[in-house]
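What you see is the complex with one protein chain gone and the rest in place.
Letters A and B mark the chains as written, and numbering starts fresh at 1 in each.
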Amino acid sequence: MIKIAFPTEKCEGLEDVVYTRFGRSPCFTIITLDNENQIKEVKNIRNPGYEAASGAGVRSVQTLVDEGVNIIAAPALGPNAAVIAQEMGIKHISIPAGVKIREALETVLNEIRKEA
Amino acid sequence: MVIGAPLEIVVASGKGGTGKSTVSSSLILYLYRKGYKIVAADADAEAPNLHLLFNVSSWDRVDEYSDAYIAEIDYSRCDMCGECVNVCPFDAIKIVDGKYFIDPTICEGCSTCSLACPRKAIRRRRVVRGRVMVGRTEYGFPIVSASIEPGRPNSGKLVTEVKNRAREIAGRESIIVLDAAAGIGCQVISAFTGASLAILVAEPTPAGLSNLIRVHEIAKHFNLPSALIINKSDLDEDYAEKIIRYAEEENIDFLGKIPYDNTVPLSMTYMKPVTEFSPDSPASKALMKIFDVVEERIIRDFDRWRRAHKPSKPSIYRPILIKPGEII
Partner (left out) sequence: MKIISVSGGKGGTGKSFVATNLAIVLSRYRHVTLADLDVEGPNDHLLLGVDLAEEEPIKIVNPFVKYDDCIKCGVCANVCDTGAIVMTREKLPFVMARLCSGCRSCVLACPTKAILEGYRVIGYTYHTIVNNNLELVTGKLREGEEHTPPAVREGKRRALRYARDVLLIDTGAGTGSHITLAIKDSMLLIAVTEPTPLGAHDLELILEIAKEQNIPSWVVVNKYGIGASEKIFEKIMSIARGYEAEIIAKIPYHDDVARSIVERRPITFKNPDHSVSKIFNDVAHKIMGVI
């Protein structure tokens, strides 16, 4: 089972768009795929990093760790978030901002298939 | 324009006095007059100067910043064992008038002395270290600034507050322009965090080049695309060429040169960006040309520019660690 997190602006799931920032995105859309890579669940959560005074990136990664996420699909991770993500065994796949989540999911799936 | 979030431009240089504030203030006014929604942000809480260039003398909103702590000794419990002095990592504790005294200007508020004190005689207390201010300039756009009490540590946290406040004020389509502090320390690192791009300002001197390389290294840690302006370019045309070559090697977008122009310090005296004070001066003309390039190349199609100017020699921060017991 794979759980992929996308930073989003409005918490609107598949119809939302990828936000430009990771640590300070207002929401995360977390998509759970079953063993056939079909969408099992789409969940939207608020990002505590959005309002954090500092350390937003690290806090965001920790939140996703608690949700059991294995892949972060975002334009970029800041240096601290990148270190934590790596340490926690979470993969980062780079996708452009502004893309609809539905589309972004396809890009991520292609990446996953390539590596399989 | 970037979708869904304000574009954050950091104007930095590594070295002081190269013209960051000169460039930021004029850039802010230029973009505002072109119709962009702009938020001006001063990312130097130790020596905030940006508001002076916009003639801002009063603020609409001032919030005290009190996310700082200092340690204090309860003298009724202290038995002068001196353990606190032994463990303090910042040398903040000394004897004054026969008693141990924690210097509030150096104490960074960690818990080490209070953890080490056998009499539990030390407590941490929250202190007000500075303020974050929001105002509106006479031109019409908002400005966010901050100031830390002189001599105190951790100004980087105040810069983060400035950025948070600027993002609160900015709408989806806004551009935030941050005037960074000199150097590469915590204030500059906070300024770069989460930014969209860096505009680096360098002067053509040995120190100018050396400091440019250092600040660009920080930009690379954040994988930021960068652009370059050479200020006071006629100081030394050879050095200017060296700097342009560095920019080419690193895939930094060279935007243009500004000649040394006494109108710049003169405009400061009248609290105006130089392009406003004297639009026909050589510096103003050069700046306007550069800003036309910024608008056309960088802002209009930011995603494309960003991809074109990603650092060609990426660099990540790697700590140099010495394991316990290891001898170097």
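Operating definition for what follows: a residue touches a chain if its C-beta (ideal position, glycine included) is under 8 Å from a C-beta of that chain, and two chains touch if they have at least 3 such contacts.
Small disclaimer: the values here were computed from a predicted structure and weren't measured.
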For the chain not shown, touching visible partners are A, B
Out of B:D63, B:E173, B:E217 or B:E295, which residue would touch the omitted chain in the full complex?
B:E217
Out of B:V62, B:C78, B:I169 or B:C186, which residue would touch the omitted chain in the full complex?
B:C186
Against the chain that's been left off, what residues of subunit B make contact? List them.
14-18, 21, 46-47, 49, 52-53, 69, 87, 89-91, 105-106, 108-112, 115-116, 148, 150-156, 181-186, 188-189, 204-207, 210-211, 214, 217-218, 221, 235-236, 239, 262, 264-271, 317, 319-326, 328
Over the whole complex, note the residues of subunit A touching the chain we left out.
54-55, 58, 62, 65, 79-80, 83-84, 87-89
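Just so we're on the same page, only the chains that are shown with their structure count from here on.
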Touching residues (chain side subunit B, partner subunit A) in the complex
2-5, 67, 157, 160-161, 164, 167, 190, 193-194, 196, 221-223, 303, 316-317
Spell out the residues on subunit A that touch subunit B in their complex, using ranges where they run on.
9, 17, 19-21, 23-24, 53-54, 56, 76, 78-79, 82, 96-98
